[in-house]
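The next block holds one structure in the form of structure tokens; read it before the comments.
On to subunit A.
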Amino acid sequence: MIKLVNVNKSFGNLHVLKDVNLEVAEGEKLVIIGPSGSGKSTTVRCMNFLEEPTSGEVYINGTQLTHKNKTEIIRNSTAMVFQQFNLYPHKTVLQNLTLAPIKLQKVPKAEAEELAYKYLDIVGLREKAGVYPSTLSGGQQQRVAIARALCSRAKIILFDEPTSALDPETVQEVLDVMIKLSQENITMVVVTHEMGFARQVADRVIFMDDGRILEEGSPEHFFENPTHDRTKAFLSKILK
Partner candidate 1 sequence: MKKLFALLLSVTMLFALAACGGGDGGTTSTGRTPADITAAGVLKVGVKTDVPGFGLLNTADNTYSGIEIDLANKIAEELGVDKVEFTPVTAATRGQLLDSGDIDMVAATFTINEERKLSWNFTTPYYTDAVSLLVKKDSGIEDITGLADKIIGVATGSTSMKALTDAAAEAGVTLTDANFSELATYPEIKAALDAGRVDAFCVDGSILAGYVDDTNHILETVRFSPQEYGIATKKANTEWAEYLDGLIKGWLEDGTMDQIIADNGVVASYEG
Partner candidate 2 sequence: MIQQIMEPWRWQSLLAEWPKFASAFVTTLEIAVFALALALALGVVFGLMSTSHNRLIRIIARVYVEFFQNTPLAIQVFFVFYALPYAGVALSQVTIGILCVGTYTGAYMSEAVRAGIGSIPKGQFEAAQSQGFTYIQTMMLIILPQTIKIILPPMVNQMVNLVKNTSIVTMIAGGDLMYRANAFATNGTMSYGPSYLLCGFLYFLLCFPLTTWARRYEDRLKKRDIQTAEQLEKVEEGLA
């Protein structure tokens, strides 16, 4: 479904990804953890070419992503949920959800709205369809953003620290939606610090440090018996 081969990424002199190799299977729920600056966000952003690798290859469903074909492939295969929600502030919640389907997937407006209401139901925000995002709390905005990602009907949803910018009391409502989502046949790649979520949802967990994948395995392996010292140090700090 997603494949990264020898991916390197540099920002100027800063070498943030070093020979990352990774494969994500269809329907898999992959959680990426690691200290800040470890390259986990960059890894997930390389998967939809928000960052184009300095070298190496990225494949989506067997097709190699290039600068030329990225818009087309991204449009049909992946969606992303950001730390800062990034809803369109000049559009209502409903319009945020229907904009891409109408303009890009050429779905008729009525059909797009029907779909939007369906996903608003899933995230529990049907009654907010007509309001502007700025009237919503952070947790509500993020749930709308997840609904927006679902509306693209992409098989892959990338989550880049979806709860990091939220007030503590709204984190759980977003996680609940994501847990509900994990029961669907959607490939989810989630960068997060929420270890409880990782333990509950992940099929596989990856620990990144200094631009490299240091350790990977099942949640059980990770949280009960990590092999690497750095992983142990990180987990002991974060689980305290």
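Here is the rule we use: a residue touches a chain if its C-beta (ideal position, glycine included) is under 8 Å from a C-beta of that chain, and two chains touch if they have at least 3 such contacts; residues count from 1.
These made the cut because all candidates are chains of the complex that A comes from, given by their letters.
Source: prediction; values computed, not measured.
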Touching candidate - 1 or 2 - for subunit A as found in this complex: 2
In the complex with candidate 2, residue positions of subunit A that touch it: 48, 50, 71-72, 74-76, 78-80, 82, 84-90, 99-100, 103-104, 131-132, 134-137, 152, 158, 169
